[in-house]
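Apart from one protein chain that is not included, each protein chain of the complex appears where it belongs.
Moving on, here comes chain A:
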Amino acid sequence: MPLRAAVITFPGSNCDRDMAVAIERVTGTAPLRVWHADAELPERLDFIALPGGFSYGDYLRSGAMAANSPVMRGVKQHAERGVPVLGVCNGFQVLTEAGLLPGALMRNASQNFICRTVPLKVENSTSLFTAGFASGQTIDIPVAHHDGNYFADEDTLDRLEGEGRVAFRYVENCNGSRRDIAGVLNAAGNVLGMMPHPERAVDPAHGGTDGLALFENALRSLADA
């Protein structure tokens, strides 16, 4: 059976097409495109992606409105059942606001919108999403955000590090994130949120293909399962 992936689009999402292209590049099948107001997700889904953008114009807090939109009930249910969920940039903000990942993403410490390619250190190379990388490997992935300053209290940060749930760190902290954290996993390891955009590094024309391994590993291991 072909792998069934879905990309959720909220009003204001703007990386949903890039995400869909990255997924299709690996799976050969266009993912399902799901609109935020769809209260029901298909019963069988193998992979869910929450794309970047500015859902609901970042009203209230980045990701806060999207986290409470009808489709997120289904996303939560699938996540609890173990379906892999990838949230990139605004998708990461939505996942923290929805309580699927710990912490919060605040305004960049510099107050500036940052848009450039940054080196990331792969901290955890055992997760579904990161097993295609070597531990400690440095990869170049674009960031483009205003609210990427990862915050969690010290106890939470200690727990995340102790449990190997820091997936990626910035080699040079670009936004003020606590402990240079660029991406975190949930306890079960099936939900990854990250500020950098792996879907913008899957084609030589992007200027780099370091993001491809993330999609290849996550989606191919699912297809093989």
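We take it that contacts are C-beta pairs under 8 Å (C-beta built on N, C-alpha and C of every residue); 3 or more make two chains touch, one makes a residue touch a chain; residues count from 1.
In the analysis below, contacts and distances are computed from a predicted model.
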Next item on the list: Would you kindly match the missing chain to its UniProt protein name, picking from "Phosphoribosylformylglycinamidine synthase subunit PurS", "ABC transporter substrate-binding protein", "Maltose/maltodextrin transport system permease protein MalG" or "NADH-quinone oxidoreductase subunit A"?
Entry: "Phosphoribosylformylglycinamidine synthase subunit PurS"
Margin query: I'm checking contacts with the chain that's been left out. Which of A:13, A:55 or A:108 qualifies?
Written below: A:108
Next item on the list: Identify the residue among A:37, A:60 or A:134 that touches the chain left out of the display.
Entry: A:60
Next item on the list: Check each of A:50, A:118 or A:152 against the chain that is not shown and name the one that touches it.
Entry: A:152
Next item on the list: Considering the whole complex rather than only what is displayed, give the residues of chain A touching the chain that is not shown.
Entry: 60-61, 64, 68, 96-97, 102-104, 106-111, 149, 151-153, 176
